[in-house]
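Got a structure for you, questions after.
Missing here: one protein chain of the complex. Every other protein chain is in place.
Up next is chain A:
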């Protein structure tokens, strides 16, 4: 797995131009719950950042604020140098550049697999139908569900649905991909087929922010692990450093609970 980190510019501060996603002093409350507290996080182009932490630590919320599915109370989020706009056309345009993969897949239930992957291209990017269909089929082949193109989402297994969801996001040629616990709703035997696709994406140089409980994926594919607890980023480190020698007590406690049983 060392080849992964070789292809990435791991370590060393990246020049400003390479900062793709920058969160600066972000705060968010859900009522009385302070779910994101003073979050500073920078993701560079081509980097794979895995966010882990106990449930309720705010990691999913963090992921969802980056394309403004959740609004923030204070602080700023910039993507490729542009601050997140208010709700409206401009935000829609920006979201097209940020791919998102959900825990519950959220494939359009009334559209076939092929239509799911075509829809964003034709309606948002205004690509013509034939080109969109070609690209959709190529992407479906790439994630290994090319033969399912004409089925409806409900006819597919969870692992297949999630791979279609990845293809749907990739069809927009996103600058960065957000994964919000992409394998948490899957049966165990289907997790690997999705992780394999994500590994491949990481190897191809896609910028990825992955919220997950899959420590194996974090170890092998991540350039950096971000550990969150109680709405704060407690620790940021390279995977080896984090898993073998975590600095914070909170991270040691968390790892001891999930790694040894």
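What we mean here is this: a residue touches a chain if its C-beta (ideal position, glycine included) is under 8 Å from a C-beta of that chain, and two chains touch if they have at least 3 such contacts; residues count from 1.
The rule we apply is simple: contacts and distances are computed from a predicted model.
Engineer: Since a chain is absent, check the UniProt entry for it and pick the matching name: "Cysteine desulfurase", "Amino acid ABC transporter permease", "Alpha-D-ribose 1-methylphosphonate 5-phosphate C-P lyase" or "Quinol:cytochrome c oxidoreductase quinone-binding subunit 1".
Structural biologist: "Amino acid ABC transporter permease"
Engineer: Tell me which of A:19, A:59 or A:95 is the one touching the absent chain.
Structural biologist: Checking each option in A:19, A:59 or A:95, the one touching the absent chain turns out to be A:95.
Engineer: Sort through A:21, A:48, A:107 or A:176 and give me the one touching the missing partner chain.
Structural biologist: A:107
Engineer: Which parts of chain A face the unshown chain closely enough to count as touching?
Structural biologist: Given the touch definition above, chain A has residues 67, 69, 87, 89, 92-100, 102, 104, 106-110, 119-120, 123-124, 152, 154, 165, 168-169, 171-172 touching the missing chain.
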